[in-house]
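Every protein chain but one is kept in place in this view of the complex.
Just so it is clear, A and B label the chains in written order, and each chain counts residues from 1 on its own.
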Amino acid sequence: MTARRTSSGGLIERSRTIGFTFDGRSYTGHSGDTLASALVANGVTLVGRSFKYHRPRGIFTASVDEPNALVTILKDGVREPNIPATQIELFEGLEAESQNRFPSLEFDLGALNQLAGRLFSAGFYYKTFMGPVIGPLRGTRFWMICEHFIRRAAGLGRAGYKPDPARYERMNAFCDVLIVGAGPAGLMAAEAAMSSGKRVILAEQEPHLGGSARWSGEMIGGKAAADWSQDLARRIDASENVRILTRTTAWGYYDGNNIAALERVTDHLADAPKGAPRHRNWAIRADTVVLATGAFERPIVFPGNDRPGVMLAGATERYAREFGVLPGEKIALFTNNDSAYRAAAALRQFGATIMAIIDVRAKISPAARALAEEAGVEPLLGFAVTATVGRRLTKVLVRRFDAETERLSGDARPIEADCLAVSGGWSPAIHLASQAGRNPKWDEELCAFLPPEPTQAWAGAGAFTGAVTTAEALSTGRNAGLKAAGKKLSRAKLPEVTAPNLDIHPASVFEIKGNGKAFVDFQHDVTVEDVRLAHREGFVSVEHLKRYTTLGMATDQGKTSNVPGLAIMADARGLPIRDVGTTRFRPPFSPVSIGALAAEKYGHFKPDRLTPMHDWHVEHGARMMNVGLWHRPMIYGQPGETVEQAYTREAATVRRSVGIVDVSTLGKIAVKGPDAAVFLDRVYTNQFSTLPINKARYGLMLRKDGIALDDGTTWRLGEHDFLMTTTTANAGRVMQHLEYVLDVVWPDLKVHLTSVTDQWAGAALAGPNARKVLETCVAGSAVDNEALPFMGLVYGEIDRAPVLVCRLSFSGELAYEVYCGAGHGKHVWEALITAGEPHGIAPYGMEALGALRIEKGHVTGAEIDGRTTARDLYLDWMLSKKKPFIGSALMDRPGLIEKTRLRLVGVISLDGRPLGGGAHIVESGDLNELGESIGHITAFCYSPALAQYIGLALVKGGKELHGKRAYISDPLRKHFGPVQIVSHHFFDPEGKRMHG
Amino acid sequence: MLIPCPHCGPREVSEFSYQGDATRTCPELTSTDVKAWYDYVYNRPNPAGPHREYWQHSGGCRAHLIVTRDTRTHEIHDVAFARAALNRAGEQA
Partner (left out) sequence: MVERQSPLTPIFRPAVHSNDVGSISITLSEVTPLSIVEAACWPGLNERLTAAIQEVTGLSVDTTPNAGVVGRGTAAFSIGPDRYLVSGEEDLSARLARVLSEETGTVTDLSHGRTTFRVSGTRAEWVLSKLFAIDFSPAVFPVGEGRATAHHDIFAQIQRSDAAQFDLYVFRSFARAFWNTLCTAAEEVGYEVIEA
């Protein structure tokens, strides 16, 4: 039993004691406690320091609207800052820390900021730092210096540096009816909807169903409301067509009636079960949504209203009834409506002394008067709190107040109190509705915004609609549930509610003007004076007010501050609140962990795409690299080799004898149908209808605008059957391009496209001994020059696996591509390696592949970069003049054929240093007068064939510069040196070797 | 945003690829009318309101759809298979 724990009552399990620490001190609480209720029970009233002024702050609410009591949780060595203590369920060993204080919560150096209060008023940063540069202390440069210190001083919790070991998940769900909120209205809606047999999801952000029924002290259906709600919750849980999600906050309402909801699956557990995600981000698609999100109590703004010990009245009642905790021993209440009276009676019933009920109204309802009597106090009607006293609240000062004129009069009278419970009325929680509706409507009676007209399929129930009593909650809840489930409204009797007949329509009093700081937005330290300053400086629209003062922009989204802020602006402007309007609430309703948004995409974000030979590469020492999603061997390094030595050796082996490279990643598209040849003639710049069966042809595609798109070889397997290959990088893009023109441009063509990239494993065998290797392993077909000429293809078998062998060359050597079913890929690869062993066959990776192609001047995506044309790459010979094709109409536009275009050349380094990709090329050798760039390097390597560093480049003028000397300028890599511009066909320009 | 694919049913927009304005038609490949080509490739209206667009259900059935979408509200008024619709239009013309 702790000082503030009541002797009985509450829904906590008193027999189960739980140990936890706060700022390193050990405390105990009970199962069912939140960190906030346990701290209150232990008499801890100071829990944090405020954002700007480092003012001491205490727990202010009992739920998600908490602006002050943000703490950092340390779990599994990971820091998670800015969690409201009101939303943390206690578990054994919980470690929490207060925030934004140094060196300690009790003694905080940052509190000196309070002395400089004027400095931190609205717009302080803009005025001080972002202004014109006048003198040394102005301008953005000064901001750069100060930002570091300011950011450290102002702020919330500190994030940790360690990776978060927790798992997060996404979950997709579909239902007929989603009910958000499981208070009395939500429970009734769920019961009504489930009886229809429809699929229902009931989402509740708290750990238990019941909402206000858990702490209202009312009777429903002849039972204590808490028992009634538990019984109903059990019945709903037993229904097969209802899924109950507790600890689940619906945080966003999106198009198509999609609701995003965050389920905190393991936060309340000391140890997460195996495989369980910490948070699950639900994407719920509902035919109809019932919003039963209840209402938030809001404070009255008065000087000193942020002192630890000041708390919302509903929260004090909830702490008493649900948690068996009293937030004070001597409690005063300050209200503009009846709801605080019920709190007063409850607090008294649980053992607190009620020091006063201070009510701005002159008259109260008989029910309120009766409750005041129960609380043992005569209410001070027509009074207001004008100040608070004490480091932790010790007393409040009250004065006479006229609610009509809002004038104070008479002397300040002190009232002793260690807790002040405040009620400024109730605002429906319209946040989700605001995301899926028109503008909220101001209600003069309730002094609150009511839900807007829906723009999506939702209906409201309970306090969310402005229906204030539990009886109304039951009826609106049942109606909404029935309606959402498509059923007729019921005339059956509703459970009877026994509750005091309170009038919670407040007096229209939002602010008590007086001396001293009065806070509107606790979390962002926005004061009444800030709002009035915004008004004086012309930031009068609510949108400007919000951005200028940051009112409502903290992590609590202004749940307690929105309406008071608008009311103060309305007062300053002399307008009714309805004319001031409100801002739209954006998602998320409450903070969502980044992990939950990333869900299962942790670590590296993309799936690994592996070729059939992947394991062979890894087993044989390949260093793998990512090419898009694919993993491909970069080099097969031998001990002691550098990357350059490895690829030089590999490439030299290809030129000397034979090498083999995995080309399974090339995009492959089956193009089939009676119009296949016609289709290819239209999409390729060159002709394919003339290609004989069992022959391949190199093809080039342009975009509609005449720019080069992709290249590759396409093989004719049958009259109406082609196998197209694309570059690895463009496989998806080309497929989509072809599907588009087939569906949209020529829908009449009979052609089917199927991605067969994964169907075929491919290995390119290159080098003067390539044929000899094939001769020893291919069965079922000859592979000599006659049977398999350049660009020919044959079918055969390698070690019993069917293969397709096509003779084509990327390396410039005598070369073949061997294709087989992917499931045979490793088998065939190993057979080829075995057959190549007598010739010293070398597997080669991307680096050697690159070096070989650069030596030959073959282009890839580095040159087909989305800016170059066929002419730029000297591929004009591929542009058919006999037929039109995609891109032919626009490829000869003036801008695409002018002389100054960047065109393909070769470059040789003259200083013996490697070239760098992206390095610029200049004509001047004078470092001080470089002149303009005439182009850039697209690819580079050490050429084993030329024994020089070479590269490909795009330069102005292209061919005309052959033989010229130029310079590369590569300041990033600190390289400036002479180069020779040459033909991009460095090696064997006549192509004798591949035809050999 | 959900797009009701006529084959797959309503699916999240992340399964689809935007494939451009559907109010333009590609000139005949043989056409050398550069103006017509410019209009087709570059000139786009940018209406605030209902707009005909191509969307490919690339993460689903791969079909191209003609989607009439209100650019202000994402409300979708009509969806049809592009190939079937264009073939019908071609037959009528």
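One rule holds for everything that comes next: a residue touches a chain if its C-beta (ideal position, glycine included) is under 8 Å from a C-beta of that chain, and two chains touch if they have at least 3 such contacts.
All figures in this text were calculated on a predicted structure; none of them were measured in a lab.
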| request: Give the labels of the shown chains that the missing chain contacts, considering the complete complex. | output: A, B
| Quick one: which of A:F91, A:F296 or A:W630 touches the chain that's been left out? | A:W630
| note | Of A:S216, A:S423, A:S590 or A:T757, the residue touching the omitted chain is A:T757
| note | Out of A:R407, A:K606 or A:R867, only one touches the absent chain, namely A:K606
| task | Based on the whole complex, identify which of B:P6, B:G20 or B:P47 touches the chain you can't see. | result | B:P6
| task | Just the residue numbers, please: which parts of subunit B touch the chain that's not shown? | result | 6-9, 11-12, 14-15, 57, 59-63, 81, 83-84, 87
| task | Spell out, residue by residue, where the missing chain touches subunit A. | result | 167, 169-174, 199, 273-277, 283, 285, 600-601, 606-612, 615, 629-630, 664, 670, 672-674, 720, 750, 752, 754-761, 799-802, 821-827
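As a convention for this text, only the chains that are shown with their structure count from here on.
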| task | Would you mind writing out the residues of subunit B in touch with subunit A in their complex? | result | 1-2, 10, 12, 17, 19, 22, 26-27, 29-32, 34, 37-38, 40-42, 54, 56, 58, 62-64, 73-74, 82-84, 86-87, 90
| said: Taking the touch rule as given, give the residues of subunit A at its contact with subunit B in the complex, in rising order. | reply: 255-256, 258, 283, 285, 455, 682, 704-705, 736, 739-740, 742-745, 747-748, 884-886, 888-890, 893
